[in-house]
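Shown here: the complex without one of its protein chains, the others still in place.
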Amino acid sequence: MNFQDAINKILHSTGFATIEPGQGLMIVISLVLLYLAIWKKFEPLLLLPIGFGCLLANLPLSLMANTDEGGLFNFFYYGVKHQILPPLIFLGVGALTDFGPLLANPSTLLLGAAAQIGVYTTLIGAVALGFSLQEASAIGIIGGADGPTSIFLAAKLAPHLLAPIAIAAYSYMSLVPLIQPPIMRLLTTEKERQVKMEQLKPISQTVKIIFPIASTVIIVLMLPGVAPLIGMLMLGNLFRECGVTARLHETSQTHLINIVTILLALAVGSSMTAATFLTWSTIKIIILGLAAFCVATAGGVLFGKLMYVISKGKVNPLIGSAGVSAVPMAARVSQKVGQETDKSNFLLMHAMGPNVAGVIGSAVAAGVFLSLFGSGDAGAGHTAIEALKTITASLGQ
Amino acid sequence: MNFQDAINKILHSTGFATIEPGQGLMIVISLVLLYLAIWKKFEPLLLLPIGFGCLLANLPLSLMANTDEGGLFNFFYYGVKHQILPPLIFLGVGALTDFGPLLANPSTLLLGAAAQIGVYTTLIGAVALGFSLQEASAIGIIGGADGPTSIFLAAKLAPHLLAPIAIAAYSYMSLVPLIQPPIMRLLTTEKERQVKMEQLKPISQTVKIIFPIASTVIIVLMLPGVAPLIGMLMLGNLFRECGVTARLHETSQTHLINIVTILLALAVGSSMTAATFLTWSTIKIIILGLAAFCVATAGGVLFGKLMYVISKGKVNPLIGSAGVSAVPMAARVSQKVGQETDKSNFLLMHAMGPNVAGVIGSAVAAGVFLSLFGSGDAGAGHTAIEALKTITASLGQ
Amino acid sequence: MNFQDAINKILHSTGFATIEPGQGLMIVISLVLLYLAIWKKFEPLLLLPIGFGCLLANLPLSLMANTDEGGLFNFFYYGVKHQILPPLIFLGVGALTDFGPLLANPSTLLLGAAAQIGVYTTLIGAVALGFSLQEASAIGIIGGADGPTSIFLAAKLAPHLLAPIAIAAYSYMSLVPLIQPPIMRLLTTEKERQVKMEQLKPISQTVKIIFPIASTVIIVLMLPGVAPLIGMLMLGNLFRECGVTARLHETSQTHLINIVTILLALAVGSSMTAATFLTWSTIKIIILGLAAFCVATAGGVLFGKLMYVISKGKVNPLIGSAGVSAVPMAARVSQKVGQETDKSNFLLMHAMGPNVAGVIGSAVAAGVFLSLFGSGDAGAGHTAIEALKTITASLGQ
Amino acid sequence: MPPLLEAIQISFLAMIVIFLVLGILIGVIKVLVHFLPYVEEPAPPVRTQSPVAATGAFQEEDHIAAIHAALAHHLGKAPQDIHIQHITSL
Amino acid sequence: MPPLLEAIQISFLAMIVIFLVLGILIGVIKVLVHFLPYVEEPAPPVRTQSPVAATGAFQEEDHIAAIHAALAHHLGKAPQDIHIQHITSL
Partner (left out) sequence: MPPLLEAIQISFLAMIVIFLVLGILIGVIKVLVHFLPYVEEPAPPVRTQSPVAATGAFQEEDHIAAIHAALAHHLGKAPQDIHIQHITSL
């Protein structure tokens, strides 16, 4: 063996040689995510670091996968596995959210509830495709269009599906402007789309302060499993509205949420390994997620039509689609589709009500799942299932 | 059992049904804290998240108490239990503190020492009320009017009393404008209150740089147990004064202290459970804390009178009350009470000396306790108690 | 024993009495570091908190050394020991770095490679002075003039030498304006120093976006051990260039890097105890580090001369010295020495290419060491050594 | 019970729970808004911008104050540390 | 093999690896820059500053806009919430 051979051997010893096909495919997927994030502006704050985390995790021997003990992203993943990071994201989301439009028109909360129908039909579909009830719940929540909620629930109920669920959630959130308009046009009449809604009434500061406290008490009492998410969301909002914690509000909505986003997204990306991602489950989840979004949109719009009827034409059903959350993009879609019919129609602020209601709605939906399937035996969901079993048993007799 | 029954059962299954009276009372207490923080502006940066943490911890089945393994606040509490968060708060406090007035009039350090008399009389009172010496020390430090110092010491010497001690410390700090003026008026003559003090001399930048280093060396050599608190306080101040670490200074005094405040306050709030808070100890601590504040104020003012005599009327005793720390509120109280007698008297800057001295004084007092009762057998306090025992033994002979 | 004796005993019980000579000397060293940081502006963002951490760690009984279980800095040191903090620093460095000049003149990457000759000659010198190959590698990387890279590698390969390596790296980086000019003048002719370089061509945004992704893939494929460093450096740069993650870019380059710097520097300082620092190894490392810097400078300049010849006088060899990194100081030195000969010669932007190339070069050098000596058996370096052994064996036959 | 049937029943009951929880929230909000109505804050008198004021001396003072603040920022001083003594027409 | 000799050989081969890796990077950059050349973006027309404009009405509008923004900041309002109705010579 001479020097020439040594150099040749070096050249052949690189990761280029040891790379496995699964890793190669995952690297291509990570590059697609980076492309979508950067050039298509698909939720870039999340999908860019997720894609980069996936890239590093799949470069051979890098020890950057979430399961590599002692690896850098293994430490970040700790905060996902123990559900520390999603609530901190929600602290920032709360600090960034104005519940004013929701408080001015509280019945839009029902639109946020109706959009969760996407969650439950997907649950049924997932069970039909062979997932367990716990997995199906985590998949269904994609229809809730809330990244942190999806990650929180997946980390609790189906950690092995975390990566495709997170990817599906953020990808479809980015696709809201493409997915929703055809469904909205299909389900509404031109007359409905022309409805101009009354201007929202202003809300007193006191109500804005009491609301996050009261809703925390109510929701956590009924669905204790979702306490970290709802609690931090509402604490962030309280920082915003109370007027005496400007420092904490500022930090929550800027550098704290940014730092946590970096850690969370890299950790999620590092969980996208060939072994967990390149499975039939992932493809099923991608399909189920799309279905969830479509049904959620339809559910919101159809409930909007119901409110149109009940309110005798005062509610424009187009704001219903904003109930999927994906703040503020879904609200902008309502505005845009509304203006297609009547340029002078401004639905944006009206759609912000169901939009932020969708955030609460998905968290509540996650709470129901946690009380049904989480450890412990807590909450309304748990008793509901017990009652259900009793009914079924009595019906069977 | 029919469907109607199922729905009824769901309705009865909520946390509303499972809530225990202790939790209910704690929730009321948390709402009172939120009220005081938001509408009465009682140290809102701390008491608002403490109150919210308490609220979440006491909603049944939420798993948000500090002792719930795997719960969100259990992770935050790690930083309290291991005394990581209070020193980081002190890093920010140091970055926010101007020791200039103290350096211009160093004898005001004695006022910061005199105000610690509140710490020690409370210690005696606490022992009289049945607390152990370690518990009594942690309770006494409430008189030092420094939240992070109180939390640091309580976490070390009496972690089961952390919650009431922290609440008492921050509440009474907020009440400084109510507690102090009557005591100050009672203990001073009109002539004393009229004293106008000489303008403070400017201090060279070099002295401002050397001071935090020198005081760290001296205090930690004598009372090594308080090294994390004093060390980080003085490092923050060095970031401020040295002129070459603007980036670190900026971060320490804004987003780092804000992030740590959120985590610390939620962790403290999560330790306010019925089991630890609804005890006679809490009531005793509340009473002892108030006494500590009153005695600390009196101690500062009386020592101020002594300095008035020694300085032949150059020191206004009203600045003595600022020695309790509670920066900058206590200094503003000195200013305000001074102007009641003479509108043209500006005591604020003079009171800032004892005010920041009070921060150092309380940390030193905590250091004495740690050297007396902490693990290890370090420091001046430890030897003092040994000497004391020898004396007592020899007296007993 | 009377009261007088007790007071005397207290006075004698302070740390002043228990201090050991080694601690005293370390305290003096910490004060020297603080002096250099504050008054000589030696990398103050790092050396000030390192010096302060060293001061606290060596005050007797303070429990602030990195090895004191449960001590504050022991927690910070966790992030050094597990190589979490240096990559986060590099995230910020990437966010702060403009690779534009490098992309406009990619052959300057060779200057960043040539400067690594300082790393390898120092490796040989360290082995000659009795260090093991692993220790010698960690020492050699001082010549790379990158603090985080040095700390990352030392924590992996020679944690017991972390403190002197970090101190040497940051100290000599500060001394670049003193160390480099004489070497540069000695090795270049006046004619060479007068070369004016062509203006750099602008680079398209797309290339600036693809570069961090492509270089991550290439370097990590070839040298997987350095994935955390290169990955985070390039992610930070991607945040900067992609144009859709302004929030993450802003946080990475300000408060996140600042927070991590504080924790990292205090942790490094806390590892400067008498036992680990006051050894012959430290003195050898200080000397070897200086040699490394000098050889690295010479290597860069000499390779610059080679490029001068090959390019037929278009490359000014003075930009070669900037290949040691120490961004942006080394580039400023090139500018300054260039203007000594011709006032109208502006080399700064041309020197920024090799300057940032030096950061990549040192990380690559670290990657080679990790693939040679790290756990696992990964990468080009590993195979290179195998090939080497085969050659040696065949030569020996 | 077959899983699919269970899933359907769960979905159905879960929707009921969600509407129940959010329905309670709606009730609470309605009560809150009813008892704590929005009261327009009296406009801070200093900042009134009547058309008359806009052309008069008051508004001019405000302009000067703005420039004062800008200058203070520019000079790196606290606003109270500088005194504009004379303003010439540029 | 004596350690010193091993160190020398390692150094030598490591330098080769470094030049190899960075050489590949150079090649990649050259390819990237070649296929994705810099194209000057058309200057935004609104911000052109011809010497004429500088003395004319457009530039003056810009001055007013700047003062408008400064005032808005000073008054703590959003720029669109205030309307400068009249500007008197100070």
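The letters A, B, C, D and E name the chains in turn, as written, and every chain counts its residues from 1.
In this section, a contact is a pair of C-beta atoms (placed from the backbone, for glycine too) under 8 Å apart; a residue touches a chain by one contact, two chains touch by 3 or more.
Note that the coordinates shown come from a computational prediction; the quantities given were computed from them, not determined experimentally.
*Asks:* Kindly state which of the options B:I219, B:M272 or B:V337 is in contact with the chain not pictured.
*Replies:* Missing-chain contact among the listed residues: B:I219.
*Asks:* Would you indicate which residue among B:A128, B:A246 or B:V309 is in contact with the undisplayed chain?
*Replies:* Of all options in B:A128, B:A246 or B:V309, contact with the hidden chain holds for B:A128.
*Asks:* Which chain B residues would touch the chain omitted from the figure, given the whole complex?
*Replies:* Within chain B, the residues touching the omitted chain are 102-103, 106-107, 109-110, 112-113, 116-117, 120-121, 123-124, 126-128, 133, 136, 201-204, 206-207, 210-211, 214-215, 218-219, 222-223, 357, 360-361, 364-365, 368-369, 372, 380-381, 384-385, 387-388, 392.
Methods note: only the chains that are shown with their structure count from here on.
*Asks:* Between chain C and chain E, what distance separates the C-alpha centroids? Give it in angstrom.
*Replies:* The separation of the two C-alpha centroids amounts to 27 Å.
*Asks:* Using the average of all C-alpha atoms in each chain as its centre, how far is it in Å between chain C and chain D?
*Replies:* Averaging C-alpha atoms per chain gives centres 48 Å apart.
*Asks:* Where in chain D do residues touch two or more other chains at once?
*Replies:* Touching at least two other chains: 13, 16-17, 20.
*Asks:* What are the residue numbers in chain C that touch two or more other chains?
*Replies:* 222, 254-255, 380, 384, 387-388
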